[in-house]
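First the structure, which I've put down as structure tokens, then a few questions once you've had a look.
Selected chains from the complex are presented in situ; the others are not included.
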């Protein structure tokens, strides 16, 4: 997927049913370069595997959280070079504004390039329960965010459907590359 | 198309007939990663759909304008990382000169690398009628331009035929990347 999920990194999920909540989610430790059905497990609202072999992604708690708190129908988590770099660069500010770009209109509910999108950066943590708590607080504080970065780690985004989640992923990765590369320019606009 | 039209962005059109004017143009909101015939609609000179299902691209007015004012047989509009970055970097100057590059000879009518090409940057606007008016004035002011940038948005280019439009697109995107990356170099030529 465009170099955004190398070396077993990244994970994906989709809601299969709401009542009761069942998610299909990528199993941990697999090469995501060539995903096929056996890479996916079904889990319930508590994260227990109800179908398929293997362990679910270590980050299952975040997928369940987004399915619940954001009513996401699909969640995508990728590790790209630019999301990693930008998440470190703006770490002290705990996020950054993206504004003025036409591409923002690809995010659900955004009608104009004049939109200001805050992309929160959350400190990475190997304690998933604790991290899920921090993420939940951040989602409450930023009800309009379409994604967030885990510092030094990668991007989470989501959508009502897998198609919308994929669109959000492409938009945000594009904008992260634009934001990052803009910091590599120097000099004034005079030539 | 080389990462220049991610996430439903970008749109393409071609003149089907001149009298009366009929354009084939991409429908809005579709993933341009895999274009097939059903992605295209036919519209008349007023932008009304005369064949096909769906809504035409929101930027139809600009395509019609180029078909009329520039006598374009095909129009291509893409959102690349470098066109976005460069359009912001030179926004205050309302454009920039590209000169000295052999690749310029790929633009229709250009015979030498000594050519100076002005690439106008136009402020982005969600009001399409107003934007079309501004673009029209700019096209009149710059009769030799082979394309223009919408700020924070992307590139428009065109040609007599789809092949010429594609060539102009490849040339201009190449030059935008060269211009942008040149701004990332530092230091003198001494080593």
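Going in written order, the chains are labelled A and B, and every chain counts its residues from 1.
Following the convention adopted for this analysis, contacts are C-beta pairs under 8 Å (C-beta built on N, C-alpha and C of every residue); 3 or more make two chains touch, one makes a residue touch a chain.
Keep in mind that what you see is a predicted model, and the values were worked out from it rather than measured.
Novice: Total copy count of the complex, if 2 are in place?
Specialist: So the full homo-oligomer, as given in this file, consists of 4 copies.
The rule is simple: only the chains that are shown with their structure count from here on.
Novice: Given a C-alpha superposition of subunit A onto subunit B, how large is the rotation in degrees, taken in steps of 5?
Specialist: 90
Novice: Within the complex, which stretch of subunit A touches subunit B?
Specialist: Against subunit B, the touching part of subunit A is residues 100-103, 106, 111-114, 163, 167, 170-171, 174, 177-178, 181-182, 184-187, 189-191.
Novice: Provide the residue numbers of subunit B that touch subunit A in the complex, in ascending order.
Specialist: My answer: residues 6-9, 31, 79, 81-82, 84-85, 88-93, 96-97, 124, 126, 150-154, 180, 183-184, 186.
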